[in-house]
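A single protein chain has been omitted; all remaining protein chains appear in their positions.
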Amino acid sequence: MAKVTVDGVEVEVPNGASVLQACEAAGKEIPRFCYHERLSVAGNCRMCLVEVEKAPKPIASCSYPVADGMKVFTDTPMVRNGRRGVMEFLLINHPLDCPICDQGGECDLQDEAVAYGMDRSRFQEGKRSIKDKYVGPLVKTIMNRCIHCTRCVRFCTEVAGVPELGATSRGETMEIGTYVEKALTTELSGNLIDICPVGALTSRPYAFASRPWELRKTDSVDVLDATGCNIRVDTRAGEVLRIQPRTNDEVNEEWLHDRGRFSFDGLKRRRLDRPWVKRDGKLRPATWAEAFDAIAARMKGLPGERIGAAVGDLVDAEAIVALKDLMAGLGSHNLECRIDGAAVDASRPDFWRFNTTIAGIDEADALLIIGSNPRQEAPVLNARIRRRTLAGTFPVGYIGPRGVNLTYGHDWLGEGPETLRALLDGSHRFSEALGRAERPMLILGRGALARPDGAAVLAAAWQVASRHNMLRPDWHGFNLLHLFGGQVGALELGFVAPPDLAPPGPPQALWLLGADGFDASRIPADTFVVYQGHHGEAAAARADVILPGCAYTEKEGTWVNTEGRVQRGRLAVHPPGEAREDWKIIRAASEVLGARLPYDTLAAVRARLVEVNPVFARPDRLERRGCEDKSGPAGDPGSLSDAPFALPISNYWQADVVSRASETMAECARVLLPAVPERIAAE
Amino acid sequence: MSFMLRLSSALSGRKIGTDRFGNVYFEGKRKLPVYGRARRWVIFNGPDDPTMVPPEWHAWLHHTTPAPLSETKRYAWQKEHQPNLTGTPAAYRPAGHDYVGGRQRSNGGDYEAWTPGS
């Protein structure tokens, strides 16, 4: 530790820390453009100048290591003059287009210019102008505004793992760009907009939409993948204008994946905004009363075992518990939350959770990925794996389709379960790497379980974990990576049929709560289907009654991420038309079905959640547990087939019901999906 | 007021012309010392409303052109000049406004609802 005095305040910082970090520890704010906590230090903007005792010149604090006994001054005439000079130079080639700049109001350069800028420029020559670059459908570039901090270059190279941005040419002709025009092939490109300190990289869908001070900000949680990124929903006049990440070091740090950030325009298309009832074989608009009457007419009096219910990928825990209680009231045990057919064993939480936790990836020292492409299934989590691979020795084994680019180096072990078998008997070369590791971990993709021998895959993966010392009281290295934000919540609430109770036949009535994306023609023709959800797709078209519900930005809801972390989303905008909160719809339906649910308020529903599973009592907190019980899930590894693993998400941009309705995401899919388009070749 | 304006206009200025709406334009006889140019003004045909001035005369009135532009040379794409209609029955109102008698879309038009078969 080094003792540093900053403006008379003595602080202790670790050796090797930078002066800037020492100043922050002392509570002094240092202006900066190129320095970013989660990127490497570049030291090229020179805005963070401070004065150090006995140093003849001001020093750039971001790249200057502390020394014991150092005396730092952050507010002397020398410092202020130095920063003013730097600001004047930065503004030399910066256009004065703040009134038409989308960064206006949240621009670092604007803020610092208030503190250190002059009201006039001494620069009489012409400003340089740079052509705008095309870097994809999400990020808009206005390169005249660029101050060459190279944060975007470092982000692409270090965090996103797609070294495609660079600084070409030199001196006054230096440009940030891809040199060969192309769309950035990363699922994290939206973060470039956040880290750009000026308006050079702005959001294309948000272009000229609003000013930051006009927006109402609502803290929420992203459900479009299972990472559970913390987000802030910015709205104006009942309309979502953008979604930005919130910092949560244990989950998403400060990143957000593109689908979570940009697919919100799908919340305005294909919406279910009124009840529909099928009459004479055709869906017709109806009132809520007519819809409930239709449900009562068909479902009341049905034997419980002939009623079924399924929940989808994005549903909040409140609605799930309400539906579960309603089904219990109707005497039905036919519950299903694994509509993708994944053979998740619901008997013990550590069979379905990401037990190592996302933050725990930093501590792991070997990784085996089975049947998953984290880059597409959880891009933010993948960025953490990548950072771990850069931090030191971290062998990554990968079982899945060949040629997948995970953004970090990995050892491709095989395509299918035969590699699992080899790992099981320890004969595989990667067993040795896992054996050397002290804290090995394994990520099993949910997609690897959605196959006929899914239970065997799960059991085999568990035994691989057990064999390679991943299951210890002090370390749990078995992880299941889910795909969407509502999947774990349903498992935590036990929304599955008891294994020993097989339904006597096909259900006569089926309640689909946001359950979509499966083959609706599998439902028998004479089954009465209630679809409750927010977007219309195949399942809604098949339904006999449609009940319009809320999307994740439109309700107070609880979601559980893949780790089992309970997080709350809050109402940012009101639902469209006559749509209502999902648990309230189920509560109202329970009345007409004669199985009245005992809760009338959100607080009462949440109390019920805690009753069902105490984990819901502690939102945002997650206890890490080791593995106390090594006995594995039901399933026989011997019955593994030889079929290679297929990845569940082939189209990252349109993987869920919201993004499938989004035009932004459709454009992304068009540009980015057919391999990597070489626009230069086409021209 | 109108009489005094006419009188002072006749005394201190000379009439330059009349536009197609009947507004009369004047230019002062002497140059103003500060600006080095003569004053230009208009007597409106009707209530005083600066937006009554058509663009041809507007340019002259603001010293943009030395003489008024031709009022006879018209292009096919040129629309007839209109004064500001705000506050009058002819004011613009968006579709769906009560005064236009239009009916708003039930969903407010800010989202697109799903319908079966779409």
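Going in written order, the chains are labelled A and B, and every chain counts its residues from 1.
Note that in this section a residue touches a chain if its C-beta (ideal position, glycine included) is under 8 Å from a C-beta of that chain, and two chains touch if they have at least 3 such contacts.
Just so it is clear, contacts and distances are computed from a predicted model.
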According to its UniProt entry, is the unseen chain "NADH-ubiquinone oxidoreductase chain E", "ATP synthase subunit a", "Aspartyl/glutamyl-tRNA(Asn/Gln) amidotransferase subunit B" or "Maltose/maltodextrin transport system permease protein"?
"NADH-ubiquinone oxidoreductase chain E"
Can you list the shown chains that the absent chain is in touch with?
A
Considering the complete complex, identify which of A:Gly177, A:Gly533 or A:Pro575 is in touch with the unshown chain.
A:Gly177
Absent-chain contact - pick from A:Asn15, A:Asn81 or A:Ser169
A:Ser169
Pick from A:Val79, A:Cys107 or A:Ile130: which residue touches the chain that isn't shown?
A:Ile130
What residue numbers in chain A mark contact with the hidden partner chain?
124-126, 130-131, 133, 163-170, 172-181, 680, 683
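In this text, only the chains that are shown with their structure count from here on.
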List the centre-to-centre spacing of chain A and chain B in whole Å, with centres computed as mean CA coordinates.
55
Chain B contacts chain A in the complex at 106-107, 110-118
Which bits of chain A are touching chain B when the two form their complex?
238-239, 267-274, 276, 282-283, 535-536, 540-541, 576-577
